[in-house]
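Pasting in a structure now, in structure tokens, and then I'll have a few things to ask.
Complex shown without one protein chain; remaining protein chains in place.
Chain IDs A and B follow the sequence of writing; residue 1 opens each chain.
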Amino acid sequence: MIAEIGHYALVLALGLALVQMIVPAWGARTGDAGLMSVAGSTALAQFAFTGTAFAALAWCHLASDFSVANVYENSHSAKPFLYKLTGIWGNHEGSMLLWVLILALFGALVALFSANLPMRLRAHVLAVQGAIAAAFDLFILLTSNPFARLSPAPYEGRDLNPVLQDIGLAVHPPLLYLGYVGFSISFCFAMAALIEGRIDAAWARWVRPWALAAWMFLTLGIAMGSYWAYYELGWGGFWFWDPVENASLMPWLAGTALLHSAVVMEKREALKIWTILLAILAFSLSLIGTFLVRSGVLTSVHTFANDPARGVFILMILVAFIGGAFALYAWRAPALKAGGLFAPISREGALVLNNLFLTAACATVFVGTLYPLALEALTGDKISVGAPFFNATFAPLMVPLLAAIPFGPLLAWKRGDLYAAAQRLLAAFGLALLAVATVFAVEQGGPVLAPFGIGLAVFVMAGAASDIVERAGLLRLPFPTALARAAGLPRSAWGTALAHFGVGVTLLGIVGNTQWSAERIVALKPGETVSLRQYDLTFEGAVPRAGPNYRELAARLTVRRKGEVIGVLEPSKRTFPVRGATTTEAALMTRGASQLYASVGDSEADGSVMLRLYHKPLVLLIWLGALVMVAGGLLSLSDRRLRVGAPKPARARAAAQPAE
Amino acid sequence: MTRKQRRLAVIAAALGVLGLATGLVLGALRDSIVFFNSPTDIVEKEVPPGARIRVGGLVRPGSVQRSEGMQIRFEVTDGNAALPVVYRGLLPDLFREGQGVVAEGALDAGGVFRADTVLAKHDETYMPKEVADALKKQGHWKNDSGSKGAAAEPQGVVR
Partner (left out) sequence: MTLWFILAMMTAAAIFAVLWPLGRARPVRQGSDLDVYRDQLAELERDRQAGLIGAAEYEAARVEVARRLLAAADAGAETVETVAPAPLWRRRLVAVGVFALLPLGAGLLYAALGVPSLPGAPLAARTQTPLAERPIESLVAQVEAHLERHPEDGRGWEVVAPVYLRLGRFEDAVTARLNALRLNGATADREADYGEALVAAANGVVTREARAAFERALARDREHAKARYYLGLAAEQDGRREQAADIWRGLLAAAPENAPWVALVRQSLARLAAEPGAGGTAESGPSADELAAAARLAPEERAAMVRGMVERLAARLRENGSDLEGWRRLIRAYMVLGEREKAQAALADARRAASGEPDKLREINELGRTLGLGDS
């Protein structure tokens, strides 16, 4: 019965989404306040019913109700509670339901907090949101219904793929979805602005926090997915340029650009039209991200549920929304009033540069991801575009962008002084040079790129720090005063600095990991020792063990450094008898920000075991940096000040920096 | 700066970055693209030794040999032609005889494929798309190739 309630709730949610799409839009067209006010309560009700549907599916999963086909196919009564829970979205149908639930959640949030929005804008935003929800509700009900029933109910379920029974993988899809779907709000606002043909001040005020929230979730989701791949897939890589990873990177790049251009729009009312375009792009790429993963158009290591038949439906949704959005943009954008003016050398100018590089980088990823598809469709040739392509295109575009990061926040709005900014960055530049020299000296003939990469990372980090130092006047004013000023700085300034610092941290991790990681593949017999950098690893033997639903063979490695035992690594190979599947569990040992990584291969007849061992310097910084970025975003989000960017008065240059 | 000059500066910057990106993409598309081939393709197209390619197909049953120094030899077949592959290193979990596999590397002068990366299908139902297409093309597609072939064997092999 619960399943049927959930099913009907989803049908009602579809009905309400249709009402939400049609009635407010009609009201806005005719100026009927009564009709427009329907949007809010309908959005809330739509969320309530979608939530009911999701709760019902959750109940079915937790209670192992195998009369529901989705539960039967993806669950097992003996599965641990946590994985029963995460199994709800560990499959196509459930994850799509989660997708619309998040969409409805964002719609409800807009409805709740939009009392001070102009009514027409609110009506249009919620109408567009209703249209998206209706399309995906229909998609779920017609092609991937999670409430399809089985009669008679099978007694036992078919379990979840053991590779998927991992907490990292279980948590990252919801985070990604919060990110993907979060961009739908900016998209709805952009659509509303285009439909109305004008951009309200409130519009600008709304878009940035929503884009920021979405961006934070997406950052977290990507970082978590990357960490999962790192320790679970057993290859020791953190990014594979896999189509599915690219699918999440593209909205992230567009979203990052959106975030920065929204700042310009919020503070200076400039770049409005560009921001609208980015809002459309970010959500379109999110849709493509969903599409790539869900349709099986791109099969990759991540694709567990692929079904081309569904792809056609999603393709139609994509064409309708993306095509519609761009058509509307082409038609209405020229009619929008262009915003404020600024000199090329200014904060705005720096942000435009940032946007240019980010969108160009996004375009290269787009080409690299979709080119193989296009080529195959046109010529039948099959190619794979892998890391070499992206290293040759994405990386060169990111280097100037990263080098420019520290300059941006130091430039004033409207017209800036590049020379003065460079002067303030002298200390950061000095630190970076020092880092380059130190690395050169220590490394003695290692990879040539490494010192410069480290130097760039140090520059980005030191630049972010000098931004705060400058604003607080830490070097010019008496220390207590400076401290008080630092505390009084707007949180968004701290957020910016922190996020930029995080970029530097991640870069440090990437450089350390790609340039200096050491790898050894060895076959060891019990008692044998292998050395990796300054560590000696002794293979003690293989230990068979039994887990809750698997058996595993763990290779025990004692790690010594200068003769002293510092720990034990136990990588293992797990066998799940019911699925007949095997997984490799890597073992990690953290030393500072670096890690020792061991994964185990086949065992040979003579008792030796194949081992893959890595020393990965600074690797943890990659994900730590992402966390710092998110913390910066959070700080910025908590700053509810909304101010116009004040141009710096010419005479007051020597005086304290204005807050923003 | 006049309004017009400002606008020109922005447009010039945009074109500059766009040009840079286009140049990079075109350059990379020429140099770092890896073509996917089935063993039959390799025979037909006479792929030159040293060119980086991907090869996909099924691991021919009975062809896997492990030798000293963790070197693994196996043959990749699409039912029509078979290509000897040499790989050094750890094989993925799902590497099995009769299952789909994709290897990346280059042919050596003797016609042996030296792989530096080997990807196996990643779960029980997933077959690399390229492999599936290549097998279909050769008319050797069975929906669950490996297992069906094995089940038809009159065998008591249990391990």
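The working rule: a residue touches a chain if its C-beta (ideal position, glycine included) is under 8 Å from a C-beta of that chain, and two chains touch if they have at least 3 such contacts.
Just so you know, these numbers come straight off a predicted model, no measurement behind them.
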| item | value |
| --- | --- |
| Touch with the omitted chain, as defined above, among A:55, A:153 or A:593 | A:153 |
| Selected residue (touches chain absent from view) among A:200, A:376 or A:570 | A:200 |
| Touching residues on chain A - with respect to the absent chain | 1-5, 7-9, 11-12, 14-16, 19, 23, 26-27, 30-35, 37-38, 40-42, 44-45, 48-49, 52, 60, 63-68, 76-78, 114-120, 122, 141, 145, 147, 149, 151, 153-156, 200-202, 205, 269, 488, 490, 546, 548-549, 551, 577-578, 641-649, 651-652, 655-656, 658-659 |
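Here, only the chains that are shown with their structure count from here on.
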| item | value |
| --- | --- |
| Distance between the centres, which are taken as Cα means, of chain B and chain A, whole angstrom | 28 |
| Contact set on chain B toward chain A in their complex | 1, 3, 6, 9-10, 13-14, 17-18, 20-21, 24-25, 27-29, 31-37, 54, 66, 70, 88-94, 104, 119, 122-124, 126, 128-130, 133 |
| Chain A to chain B touching residues, read off their complex | 161, 163, 234, 299, 301, 303-304, 306, 341-344, 349, 352-353, 356-357, 360-361, 363-364, 367-368, 371, 381-386, 388-389, 391-393, 396-397, 521-523, 573, 579-584, 599, 601-602, 604, 610, 612 |
